[in-house]
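A single protein chain has been omitted; all remaining protein chains appear in their positions.
Every chain is named by a letter (A and B) in the order it is written, and numbering of its residues begins at 1.
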Amino acid sequence: MLLRKFLAIIISLVVGIVFSACSNSTQSSGSSVEKTELKKLDGFDWKRFKGEEINVMLNQHPYAEAIIKRLPEFEKLTGIKVKYSVTPEESYFDKLTTALNAKNGNPDVFMTGSYQLWEYAPAGYIQELDPFVNDKNRTSSDYDINDFFEGVLNADKWDLVPGHKVGTGNLWAIPLGFEINVLHYNKRAFEQAGIKNPPKTFDELIEIATKLNGWNGEGSYGIAIRGTRSWATIHPGYMTSFSNHGAKDFEIENGKLVSKLNSSKSVEITKKFVELIKKAGPKDWSNYTWYQSSSDLGAGKAAMAYDADIFSFFNNKEGASKEAGNLAVAPPPATKNGNLGSNMWVWSIAMNKSSQKKDAAWLFMQYFTSKEHMIWGATQANVVDPARKSVWEDQGFKERISKIEGYEETFNSVIGNSTIKFTPQPEFFNTTTEWAAALQDIVNGADAQERLNQLANDINKRVERLRVK
Amino acid sequence: MQVEHKRGKFVQADSTTLLSNEEIKIPFLRKMRPYIILSPAFLLTIGILIPFGMAIYYSFTNFSFKYAVYNWIGLENYISMFKDPEFWHSVKVTIMYAGLATVIETVLGVIIALLLNRESVIAKSLRIVLIFPLVIAPVIATLIWQLMTNNSVGILSKWLRMVGVDNFTWGADPKTALFTVLVIDAWVFTPFVILLVLAGLRSLPKAPFESAMIDGGSAWFTFKNLTLPMIMPMLLIAVLFRLMASLQMFDIIFALTRGGPGNTLMTLPLTAYTEAFTYKELGYSLPYMLILWAFVYLISHYMVKYWSHTQKKASGK
Partner (left out) sequence: MKSNKVVSLLKDLGLLLYAMFALFPLVWLVIISFKHDREMFNTTFIFSPTLDNYRVLFSSGEFIGYFVDNLIVSVGAIILSIVVGVPAAYALARFDFKGKESIAFTFLSFRFAPEILVVLPIFLIYQKIGLYDTYFGLIWIFQVVSLPLMIWILRGYFEDISVEMEHAARLDGYSWWQVFIKMIIPLIKPGLVASSLLSFIFVWNNFTFSLLLAGQKVTTTTVAMLKYVSSDTVHYGQMAAAVLISSLPIIILALAIQKHLVRGLSMGAVKG
């Protein structure tokens, strides 16, 4: 009987190995950054690729909804048929990674965040876009790539060297829309408590937010902040303050990435942030995702929030939430003098390197990142914040955001110094998730310096695994 | 004439000879009959060994979704795993979770099944309704409980505050996170035990119980010596399946805290998933899953042995 059991395992192992070896051959054929050979075309024509069919993978999101709504227009203009799938964000990247890894050309185009590019690009899943953007025969003359905010477009550029900032190297994706991180506050709450102006410094923020605990009856508290064991906790408010304070996540020393999360600046700002959470944050902070934070702001449970600016955009719409109309926006808190900036999250669309329909795919991508679509999206749909400067000049859009006090001013004061503040490297999700776990431990009482020392150690071990070609 | 040898099984014998196993010439097709009957089920499921084999293969590589090529690295993943204190922490949490969940659900399930097996109006009307929590997918159940236990807006938190308890933060507090996921697990899966035990209870013969009642034994006596042995096989199946499932439980913990706060709830499946899907290190995550698999295999092996033992006992009675 034992022999039989072993036999089964051995047979399956052999078959498994053979199968993997076969798949392996498709693996090695997809090597890294090889030059793209594009056919020479003659003049730009929307209808050149009429009759082609492309597959698009979309994340469940208002940006995707805007695309789906205008698919008929695109199909009419180009004659290209679009098949798409929408996956809830919780599972979107699991599915996307699996699909990209199969390297079979499906999907042709997909939605992605900038951080994911740091994994997908080195693995060779993504098509470089420079050859397409710079080709006058492939890109419409009114596309105007310089219309995009520099910081936002840079978020999608990287030269694949761990430690080099964003904005270097190839363009991997085109932005659809983005978010910067700001302070939201409830005007009613401020009035009630006699607070005239939103806090400017971090210490003022702690003081005011603490004062606002319990402002609206049972269960209400000062400021909503994300706290789950996930990279999503680090990248909004926390990273914004981290970088504004002058702290760095990595430095390059002797050609290697070294974690600086236990530097004195890092420990300082972490301690302040933790103080804010403990004094004025939600009691069950470590369960808080984007959803809880946003809905607490809208429901009048949180007097403030330190998170994506579009929180107020959505919650302030008439009838959208209990506190609609009461929300206002202010710049993130400062810890020292100097230009305030913000970390950002950018949703973009990118092209599958193994796609068989790259030209048709590119037409799709430029259409849905064009001035026309973005203006429509920002005024008629929910594509905020729009990534193109021209949209912010549009009267219709200006009027829309004028309903949220402080939205436009805050954006203008912060955008100049905003981009992705993290150091790009493929182990990003690895390192930031552990960072979030460490933050949770510190909130639960661990000593900040000690825990961050341990974290830096851990991270150094993980980035050692980095295989840089 | 077919004669019974062991209980419930038969050996075909030629009508004239008597029953000596060695002397019986069983035609080949007859001998193959059980295998033939089993083959469809077998064929349908044996295929799972192929992905399994692949998984074993990849566990010896540094296959990662982040890089285009991968190499064979032998036992490196396994060695790093065994050296990592987080791994041992995962093992501890996994065992605690599975053990507690199974015990709670079994005990509670048996009690409720017994209570439901009566003829009172309440028992009869609740009988089918109490299965309902099982109908809700664990992921969804967790979302519901999360909403109910949210400190600001959750209804359970409101009620706790009404009785003066203000600082109970359920899944957000390292001290109560395990308790919270166990509550959710028990809420969803106790009906599983109830259903199986109830089905077993309701198919028990009445005679032994009637005579026991006449003999005047106490309820506990009846339960311990009559009911329990007779439903033991069914109960053990329930326990076995719950144990296997809770060792592999992923949905509830991930949906509630993703393994946090800190590393409080990082069980083996959670760690494996995080390594494979969040960190995209598939090769490194596989040893975690394979160790888990081996663990489940061993435990089930012994439970099944025990099960066949009780099966014989139950029928003997």
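Everything below uses one rule, namely that a residue touches a chain if its C-beta (ideal position, glycine included) is under 8 Å from a C-beta of that chain, and two chains touch if they have at least 3 such contacts.
The structure displayed is predicted, hence computed values, not measured ones.
Visitor: Shown chains touched by the missing chain?
Guide: A, B
Visitor: Can you tell me which of B:Ile79, B:Ile128 or B:Met213 touches the chain that was removed from the display?
Guide: B:Ile128
Visitor: Which of these touches the unseen chain: B:Ile73, B:Val91 or B:Val153?
Guide: B:Val153
Visitor: Hey, which of B:Ile37, B:Val103, B:Val165 or B:Met213 is the one touching the hidden chain?
Guide: Residue touching the chain left out of view: B:Ile37.
Visitor: Sort through A:Thr78, A:Ser114 or A:Ser295 and give me the one touching the missing partner chain.
Guide: A:Ser295
Visitor: In terms of residues, what is the contact footprint of the unshown chain on subunit A?
Guide: Residue positions of subunit A that touch the missing chain: 1, 4-5, 8, 16, 19, 23, 59-62, 83, 85-91, 94-95, 98, 102, 104, 291, 294-295, 298-301, 310, 314-315, 319-322, 382.
Visitor: Applying the definition given at the start, please give the residues of subunit B touching the unseen chain.
Guide: Interface residues of subunit B facing the absent chain: 2, 4-11, 31, 33-35, 37-38, 40-42, 44-45, 47-48, 50-52, 54-55, 58, 108, 111-112, 115-116, 118, 120, 122-123, 126-141, 143-145, 147-148, 152-153, 155, 158, 187, 190-192, 195-196, 198-199, 202-208, 233-234, 237, 240-241, 244-245, 248, 250-251, 269, 272-273, 276-277, 282, 286, 289-290, 292-293, 296-297, 300-301, 304, 308, 311, 315.
Just so it is clear, only the chains that are shown with their structure count from here on.
Visitor: Can you compute the centre-to-centre distance for subunit A and subunit B, using the mean CA position of each chain? Integer Å is fine.
Guide: 39
Visitor: Name, in rising order, each residue of subunit B that touches subunit A in their complex.
Guide: For this pair, the touching residues of subunit B are 49-58, 65-70, 146, 149-153, 157-158, 161, 167, 169-174, 256-263, 274, 277-281.
Visitor: Please give the residue numbers of subunit A that touch subunit B in the complex, ascending.
Guide: 8-9, 11-17, 19-20, 27-28, 30-32, 93-94, 97, 100-101, 119-120, 122-124, 218-221, 227-230, 282-287, 292, 295-296, 299, 301-302, 426-427, 429-430, 433, 436-438, 440-441, 444, 467
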